[in-house]
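With one protein chain removed, the remaining protein chains of the complex are shown where they sit.
Now for chain A:
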(Lines give C-alpha, C1' and ligand atoms only; values in the text may rest on other atoms or scores of the structure.)
Protein backbone atom coordinates (compact mmCIF):
# COMPACT_ATOMS: atom_id res chain seq x y z
CA UNK A 1 0.00 0.00 0.00
CA UNK A 2 1.89 3.04 -1.22
CA UNK A 3 0.36 5.59 1.07
CA UNK A 4 0.67 3.48 4.17
CA UNK A 5 4.32 2.76 3.48
CA UNK A 6 4.80 6.47 3.90
CA UNK A 7 4.07 5.95 7.55
CA UNK A 8 7.06 3.67 7.89
CA UNK A 9 9.58 5.46 5.74
CA UNK A 10 8.82 8.98 6.81
CA UNK A 11 11.35 10.43 9.16
CA UNK A 12 10.18 13.10 11.50
CA UNK A 13 11.22 16.45 10.20
CA UNK A 14 11.19 19.13 12.81
CA UNK A 15 10.90 22.26 10.76
CA UNK A 16 10.86 25.87 11.86
CA UNK A 17 8.08 26.46 14.25
CA UNK A 18 5.97 29.41 13.13
CA UNK A 19 2.87 28.98 11.04
CA UNK A 20 3.82 29.78 7.47
CA UNK A 21 1.86 32.73 6.07
CA UNK A 22 -0.49 31.82 3.26
CA UNK A 23 1.60 33.37 0.56
CA UNK A 24 4.43 30.93 1.20
CA UNK A 25 2.19 27.94 0.95
CA UNK A 26 1.73 25.86 -2.10
CA UNK A 27 0.11 27.02 -5.26
CA UNK A 28 -3.58 26.46 -5.53
CA UNK A 29 -3.58 24.24 -8.59
CA UNK A 30 -2.57 20.61 -8.54
CA UNK A 31 -1.25 18.54 -5.70
CA UNK A 32 2.29 19.81 -5.39
CA UNK A 33 3.66 21.54 -2.41
CA UNK A 34 5.86 24.58 -2.33
CA UNK A 35 9.65 23.99 -2.49
CA UNK A 36 10.83 23.71 1.13
CA UNK A 37 12.01 20.53 2.91
CA UNK A 38 12.30 18.09 -0.03
CA UNK A 39 9.72 15.35 -0.06
CA UNK A 40 7.96 16.46 3.07
CA UNK A 41 6.56 19.73 1.90
CA UNK A 42 6.34 22.79 4.09
CA UNK A 43 6.45 22.29 7.83
CA UNK A 44 4.25 24.09 10.23
CA UNK A 45 2.88 23.91 13.70
CA UNK A 46 -0.56 22.82 14.71
CA UNK A 47 -2.17 23.43 18.05
CA UNK A 48 -4.03 20.54 19.64
CA UNK A 49 -7.73 21.00 20.24
CA UNK A 50 -7.39 21.00 24.01
CA UNK A 51 -4.39 21.00 26.32
CA UNK A 52 -3.13 17.71 27.73
CA UNK A 53 -3.91 16.89 31.34
CA UNK A 54 -1.17 15.13 33.25
CA UNK A 55 -1.20 12.84 36.26
CA UNK A 56 2.14 12.67 38.04
CA UNK A 57 3.86 14.06 34.99
CA UNK A 58 4.45 17.34 33.18
CA UNK A 59 2.20 17.24 30.10
CA UNK A 60 3.79 17.95 26.71
CA UNK A 61 3.21 21.16 24.80
CA UNK A 62 0.06 21.74 22.75
CA UNK A 63 2.14 22.83 19.79
CA UNK A 64 2.78 19.94 17.43
CA UNK A 65 5.13 20.12 14.51
CA UNK A 66 4.07 18.54 11.28
CA UNK A 67 4.62 18.61 7.57
CA UNK A 68 2.31 18.85 4.61
CA UNK A 69 3.15 15.29 3.70
CA UNK A 70 2.20 14.06 7.12
CA UNK A 71 -1.04 16.00 7.10
CA UNK A 72 -2.02 14.64 3.72
CA UNK A 73 -0.98 11.21 4.92
CA UNK A 74 -3.29 11.50 7.91
CA UNK A 75 -6.17 12.46 5.66
CA UNK A 76 -5.57 9.60 3.27
CA UNK A 77 -5.01 6.96 5.91
CA UNK A 78 -7.97 7.93 8.05
CA UNK A 79 -10.23 8.14 5.01
CA UNK A 80 -9.08 4.70 3.96
CA UNK A 81 -9.78 3.31 7.40
CA UNK A 82 -13.19 4.98 7.50
CA UNK A 83 -14.13 3.63 4.11
CA UNK A 84 -12.88 0.15 5.00
CA UNK A 85 -14.99 0.00 8.13
CA UNK A 86 -18.09 1.23 6.33
CA UNK A 87 -17.51 -1.35 3.62
CA UNK A 88 -17.17 -4.01 6.30
CA UNK A 89 -20.53 -2.88 7.68
CA UNK A 90 -22.12 -3.48 4.27
CA UNK A 91 -20.42 -6.86 3.92
CA UNK A 92 -21.69 -7.91 7.34
CA UNK A 93 -25.24 -6.95 6.44
CA UNK A 94 -24.82 -8.96 3.26
CA UNK A 95 -23.85 -11.92 5.50
CA UNK A 96 -20.41 -12.23 3.96
CA UNK A 97 -18.87 -11.42 7.31
CA UNK A 98 -20.32 -13.45 10.18
CA UNK A 99 -19.94 -13.68 13.91
CA UNK A 100 -18.41 -10.68 15.60
CA UNK A 101 -17.36 -7.53 13.80
CA UNK A 102 -16.26 -4.54 15.85
CA UNK A 103 -15.82 -1.37 13.83
CA UNK A 104 -13.39 1.42 14.51
CA UNK A 105 -14.92 4.33 12.64
CA UNK A 106 -14.62 7.49 14.67
CA UNK A 107 -11.48 6.29 16.40
CA UNK A 108 -9.14 6.47 13.39
CA UNK A 109 -7.09 9.34 14.83
CA UNK A 110 -5.70 7.07 17.53
CA UNK A 111 -4.35 4.60 14.99
CA UNK A 112 -2.74 7.13 12.67
CA UNK A 113 -1.49 9.45 15.39
CA UNK A 114 0.20 6.59 17.22
CA UNK A 115 1.81 5.20 14.10
CA UNK A 116 3.17 8.65 13.26
CA UNK A 117 5.10 8.78 16.53
CA UNK A 118 6.75 5.35 16.46
CA UNK A 119 8.58 2.79 14.33
CA UNK A 120 7.65 -0.69 13.20
CA UNK A 121 10.07 -2.06 15.75
CA UNK A 122 7.84 -0.78 18.52
CA UNK A 123 5.09 -3.23 19.29
CA UNK A 124 1.35 -2.67 19.35
CA UNK A 125 -1.18 -5.04 20.82
CA UNK A 126 -4.87 -4.39 21.03
CA UNK A 127 -8.21 -6.07 21.61
CA UNK A 128 -10.86 -6.95 19.04
CA UNK A 129 -11.41 -3.55 17.43
CA UNK A 130 -8.29 -4.17 15.44
CA UNK A 131 -8.93 -3.73 11.70
CA UNK A 132 -7.52 -0.21 11.45
CA UNK A 133 -4.50 -0.80 13.64
CA UNK A 134 -3.73 -3.79 11.43
CA UNK A 135 -3.77 -1.48 8.41
CA UNK A 136 -1.56 1.09 10.04
CA UNK A 137 0.98 -1.60 10.91
CA UNK A 138 1.38 -2.66 7.34
CA UNK A 139 -1.62 -4.84 6.65
CA UNK A 140 -3.25 -4.53 3.27
CA UNK A 141 -6.89 -4.28 2.32
CA UNK A 142 -7.14 -7.57 0.50
CA UNK A 143 -5.90 -9.68 3.36
CA UNK A 144 -8.16 -7.73 5.71
CA UNK A 145 -11.33 -8.35 3.76
CA UNK A 146 -10.35 -11.90 2.97
CA UNK A 147 -9.84 -12.65 6.66
CA UNK A 148 -13.15 -11.02 7.55
CA UNK A 149 -14.85 -13.25 5.02
CA UNK A 150 -12.94 -16.30 6.21
CA UNK A 151 -11.01 -16.84 2.99
CA UNK A 152 -7.66 -18.39 2.34
CA UNK A 153 -6.00 -15.10 1.42
CA UNK A 154 -6.78 -13.69 4.84
CA UNK A 155 -3.99 -12.62 7.13
CA UNK A 156 -4.65 -15.58 9.41
CA UNK A 157 -5.53 -17.90 6.52
CA UNK A 158 -9.21 -17.42 7.29
CA UNK A 159 -8.87 -19.14 10.65
CA UNK A 160 -8.77 -16.12 12.91
CA UNK A 161 -11.59 -13.84 11.93
CA UNK A 162 -12.28 -10.22 12.77
CA UNK A 163 -10.85 -10.40 16.25
CA UNK A 164 -7.62 -12.16 15.35
CA UNK A 165 -5.55 -10.04 12.99
CA UNK A 166 -1.77 -10.20 13.47
CA UNK A 167 1.21 -8.85 11.57
CA UNK A 168 4.48 -10.15 12.91
CA UNK A 169 6.75 -8.15 10.60
CA UNK A 170 4.80 -4.99 11.35
CA UNK A 171 5.14 -5.39 15.09
CA UNK A 172 1.42 -5.96 15.50
CA UNK A 173 0.61 -8.63 18.04
CA UNK A 174 -3.14 -8.80 17.57
CA UNK A 175 -6.18 -9.01 17.73
CA UNK A 176 -7.59 -10.57 20.98
CA UNK A 177 -11.08 -11.58 21.89
CA UNK A 178 -11.08 -11.72 25.66
CA UNK A 179 -11.38 -8.26 27.19
CA UNK A 180 -8.25 -7.19 29.00
CA UNK A 181 -6.22 -10.34 28.37
CA UNK A 182 -4.05 -8.51 25.87
CA UNK A 183 -2.67 -6.14 28.50
CA UNK A 184 -0.55 -8.71 30.34
CA UNK A 185 0.56 -9.98 26.93
CA UNK A 186 1.58 -6.41 26.09
CA UNK A 187 3.55 -6.08 29.29
CA UNK A 188 5.23 -9.36 28.36
CA UNK A 189 6.21 -7.84 25.02
CA UNK A 190 7.66 -4.88 26.88
CA UNK A 191 9.52 -7.30 29.15
CA UNK A 192 11.07 -9.01 26.13
CA UNK A 193 12.04 -5.64 24.69
CA UNK A 194 13.83 -4.77 27.90
CA UNK A 195 15.37 -8.26 28.17
CA UNK A 196 16.72 -8.03 24.63
CA UNK A 197 17.81 -4.41 25.16
CA UNK A 198 16.00 -3.23 22.07
CA UNK A 199 15.27 0.40 23.05
CA UNK A 200 11.75 -0.01 21.75
CA UNK A 201 8.40 0.25 23.49
CA UNK A 202 5.10 -1.59 23.52
CA UNK A 203 1.70 0.04 23.23
CA UNK A 204 -0.87 -2.13 24.96
CA UNK A 205 -4.31 -0.88 23.99
CA UNK A 206 -7.58 -1.53 25.77
CA UNK A 207 -10.95 0.14 26.21
CA UNK A 208 -12.80 1.84 29.00
CA UNK A 209 -14.59 -1.43 29.64
CA UNK A 210 -11.39 -3.39 30.01
CA UNK A 211 -9.98 -0.75 32.33
CA UNK A 212 -11.80 -2.43 35.19
CA UNK A 213 -10.08 -5.80 34.68
CA UNK A 214 -7.91 -6.94 37.57
CA UNK A 215 -5.20 -8.34 35.34
CA UNK A 216 -4.57 -4.82 34.07
CA UNK A 217 -3.61 -3.62 37.52
CA UNK A 218 -1.57 -6.73 38.11
CA UNK A 219 0.36 -6.18 34.91
CA UNK A 220 0.78 -2.50 35.65
CA UNK A 221 2.22 -3.28 39.06
CA UNK A 222 4.73 -5.70 37.59
CA UNK A 223 5.63 -3.29 34.78
CA UNK A 224 6.22 -0.45 37.19
CA UNK A 225 8.20 -2.71 39.51
CA UNK A 226 10.45 -3.99 36.74
CA UNK A 227 10.62 -0.65 34.84
CA UNK A 228 9.23 -2.07 31.63
CA UNK A 229 8.79 0.14 28.54
CA UNK A 230 5.05 -0.47 28.48
CA UNK A 231 2.62 2.24 27.41
CA UNK A 232 -0.97 1.49 28.23
CA UNK A 233 -3.42 3.18 25.89
CA UNK A 234 -6.96 3.38 27.13
CA UNK A 235 -9.21 4.08 24.15
CA UNK A 236 -12.02 5.61 26.10
CA UNK A 237 -15.00 5.68 23.79
CA UNK A 238 -17.18 6.08 26.87
CA UNK A 239 -19.18 2.90 26.46
CA UNK A 240 -18.26 -0.64 27.42
CA UNK A 241 -20.66 -2.28 24.96
CA UNK A 242 -23.93 -0.96 26.35
CA UNK A 243 -22.72 0.35 29.67
CA UNK A 244 -21.67 3.96 29.94
CA UNK A 245 -18.39 4.63 31.71
CA UNK A 246 -20.02 6.31 34.70
CA UNK A 247 -22.04 3.12 35.30
CA UNK A 248 -19.02 0.85 35.20
CA UNK A 249 -16.21 2.77 36.81
CA UNK A 250 -16.26 4.49 40.15
CA UNK A 251 -13.47 6.65 38.80
CA UNK A 252 -13.71 7.15 35.02
CA UNK A 253 -10.51 9.20 35.05
CA UNK A 254 -8.68 6.30 33.47
CA UNK A 255 -5.43 8.16 33.08
CA UNK A 256 -5.28 8.53 36.87
CA UNK A 257 -6.09 4.95 37.70
CA UNK A 258 -2.52 3.86 37.48
CA UNK A 259 -2.10 5.61 40.83
CA UNK A 260 1.70 5.50 41.10
CA UNK A 261 2.02 5.23 37.31
CA UNK A 262 1.93 8.59 35.51
CA UNK A 263 -0.85 9.27 33.04
CA UNK A 264 -1.93 11.69 30.37
CA UNK A 265 -5.37 12.57 29.11
CA UNK A 266 -5.44 13.13 25.36
CA UNK A 267 -8.11 14.19 22.87
CA UNK A 268 -8.28 10.98 20.90
CA UNK A 269 -10.14 12.60 18.01
CA UNK A 270 -7.18 14.84 17.25
CA UNK A 271 -4.48 12.92 15.39
CA UNK A 272 -1.87 15.50 16.30
CA UNK A 273 -2.63 15.30 19.99
CA UNK A 274 -2.31 11.53 19.75
CA UNK A 275 0.98 11.81 17.91
CA UNK A 276 2.40 14.23 20.45
CA UNK A 277 1.25 12.13 23.37
CA UNK A 278 2.67 8.90 21.94
CA UNK A 279 6.00 10.55 21.22
CA UNK A 280 6.07 11.86 24.78
CA UNK A 281 5.07 8.47 26.14
CA UNK A 282 7.75 6.62 24.20
CA UNK A 283 10.46 8.91 25.57
CA UNK A 284 9.04 8.52 29.05
CA UNK A 285 8.70 4.75 28.93
CA UNK A 286 12.23 4.17 27.75
CA UNK A 287 13.56 6.13 30.72
CA UNK A 288 11.02 5.76 33.50
CA UNK A 289 8.86 2.73 32.88
CA UNK A 290 5.13 2.49 32.28
CA UNK A 291 2.75 5.33 31.55
CA UNK A 292 -0.99 5.39 30.81
CA UNK A 293 -2.47 7.42 27.97
CA UNK A 294 -6.21 7.92 28.01
CA UNK A 295 -7.49 8.69 24.53
CA UNK A 296 -10.81 10.46 24.70
CA UNK A 297 -12.43 9.09 21.59
CA UNK A 298 -15.78 7.95 20.20
CA UNK A 299 -17.13 5.16 18.06
CA UNK A 300 -19.94 5.92 15.64
CA UNK A 301 -21.04 2.32 15.28
CA UNK A 302 -22.38 0.29 18.14
CA UNK A 303 -20.09 -2.01 20.08
CA UNK A 304 -20.28 -4.54 17.27
CA UNK A 305 -22.48 -5.19 14.30
CA UNK A 306 -25.06 -6.87 16.53
CA UNK A 307 -25.45 -3.69 18.53
CA UNK A 308 -27.40 -0.80 16.96
CA UNK A 309 -25.60 1.56 19.28
CA UNK A 310 -28.64 3.67 19.92
CA UNK A 311 -30.32 2.03 22.87
CA UNK A 312 -27.85 3.43 25.37
CA UNK A 313 -26.99 6.72 23.73
CA UNK A 314 -28.96 9.28 21.76
CA UNK A 315 -28.66 9.83 18.04
CA UNK A 316 -28.09 13.49 18.86
CA UNK A 317 -24.99 12.62 20.82
CA UNK A 318 -23.60 10.63 17.93
CA UNK A 319 -24.32 13.31 15.34
CA UNK A 320 -22.94 16.00 17.62
CA UNK A 321 -19.62 14.23 17.90
CA UNK A 322 -19.60 13.68 14.16
CA UNK A 323 -20.11 17.36 13.65
CA UNK A 324 -17.81 18.80 16.25
CA UNK A 325 -15.02 16.29 16.67
CA UNK A 326 -14.74 14.05 13.64
CA UNK A 327 -11.04 13.32 13.15
CA UNK A 328 -11.13 13.36 9.37
CA UNK A 329 -13.01 16.64 9.22
CA UNK A 330 -10.49 18.23 11.55
CA UNK A 331 -7.65 17.24 9.25
CA UNK A 332 -9.63 18.32 6.20
CA UNK A 333 -10.09 21.77 7.70
CA UNK A 334 -6.38 22.00 8.46
CA UNK A 335 -5.47 21.02 4.92
CA UNK A 336 -7.79 23.63 3.47
CA UNK A 337 -6.63 26.22 5.96
CA UNK A 338 -3.04 25.71 4.90
CA UNK A 339 -4.11 25.59 1.29
CA UNK A 340 -2.24 22.39 0.60
CA UNK A 341 -4.77 21.13 -1.92
CA UNK A 342 -8.25 22.19 -2.94
CA UNK A 343 -11.48 20.78 -1.57
CA UNK A 344 -12.19 19.22 -4.94
CA UNK A 345 -8.91 17.37 -4.83
CA UNK A 346 -9.72 16.01 -1.41
CA UNK A 347 -12.97 14.71 -2.81
CA UNK A 348 -10.96 13.08 -5.60
CA UNK A 349 -8.76 11.35 -3.08
CA UNK A 350 -11.85 10.04 -1.34
CA UNK A 351 -13.23 8.74 -4.60
CA UNK A 352 -9.94 7.01 -5.32
CA UNK A 353 -10.02 5.42 -1.90
CA UNK A 354 -13.54 4.21 -2.44
CA UNK A 355 -12.46 2.53 -5.62
CA UNK A 356 -9.43 1.02 -3.95
CA UNK A 357 -11.60 -0.48 -1.25
CA UNK A 358 -14.12 -1.81 -3.75
CA UNK A 359 -11.33 -3.41 -5.77
CA UNK A 360 -9.88 -4.99 -2.69
CA UNK A 361 -13.24 -6.45 -1.74
CA UNK A 362 -13.68 -7.85 -5.23
CA UNK A 363 -10.25 -9.43 -5.08
CA UNK A 364 -10.89 -10.81 -1.62
CA UNK A 365 -14.16 -12.34 -2.75
CA UNK A 366 -12.26 -14.31 -5.37
CA UNK A 367 -10.20 -16.02 -2.71
CA UNK A 368 -11.53 -19.49 -1.88
CA UNK A 369 -12.53 -20.79 1.53
CA UNK A 370 -9.78 -22.70 3.35
CA UNK A 371 -9.17 -26.32 2.38
CA UNK A 372 -10.62 -28.83 4.91
CA UNK A 373 -7.09 -30.02 5.70
CA UNK A 374 -6.43 -26.55 7.11
CA UNK A 375 -8.52 -27.58 10.11
CA UNK A 376 -5.51 -29.42 11.50
CA UNK A 377 -2.67 -27.14 10.48
CA UNK A 378 -0.89 -24.67 12.72
CA UNK A 379 -2.15 -26.22 15.92
CA UNK A 380 1.37 -27.16 16.84
CA UNK A 381 4.55 -25.87 15.31
CA UNK A 382 5.69 -28.33 12.66
CA UNK A 383 8.46 -30.80 13.16
CA UNK A 384 7.91 -31.37 16.83
CA UNK A 385 7.11 -34.99 16.26
CA UNK A 386 3.43 -34.53 16.78
CA UNK A 387 0.57 -34.90 14.42
CA UNK A 388 -2.67 -33.77 15.83
CA UNK A 389 -5.77 -35.84 16.00
CA UNK A 390 -7.35 -35.39 19.39
CA UNK A 391 -5.34 -37.02 22.16
CA UNK A 392 -4.01 -39.81 19.98
CA UNK A 393 -0.69 -40.27 18.38
CA UNK A 394 -0.29 -43.17 16.05
CA UNK A 395 3.42 -43.05 15.39
CA UNK A 396 6.49 -42.43 17.43
CA UNK A 397 8.68 -39.65 16.14
CA UNK A 398 11.57 -38.25 18.08
CA UNK A 399 12.54 -34.79 16.94
CA UNK A 400 13.97 -32.24 19.26
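The rule is simple: a contact is a pair of C-beta atoms (placed from the backbone, for glycine too) under 8 Å apart; a residue touches a chain by one contact, two chains touch by 3 or more; residues count from 1.
Here, contacts and distances are computed from a predicted model.
Which name from "glycerophosphodiester phosphodiesterase", "Translation initiation factor eIF2B subunit delta", "Peroxin-7" or "pyruvate dehydrogenase (acetyl-transferring)" does UniProt give the chain that's left off?
The UniProt record for the chain left out of view names it "pyruvate dehydrogenase (acetyl-transferring)".
Please pick, from A:145, A:166 or A:300, the residue that touches the omitted chain in the full complex.
A:166
Among A:186, A:289 or A:327, which residue is in contact with the omitted chain in the full complex?
Going through A:186, A:289 or A:327 one by one, A:186 is the residue touching the chain not shown.
Of A:88, A:125 or A:205, which sits in contact with the chain we cannot see?
Touches the omitted chain: A:125.
In the whole complex, what residues of chain A lie against the chain that is missing from view?
123, 125, 154-157, 159-161, 164, 166-168, 173-178, 181, 183-189, 191-196, 214-216, 218-219, 221-222, 225-226, 377-381, 384-386, 388, 390-398, 400
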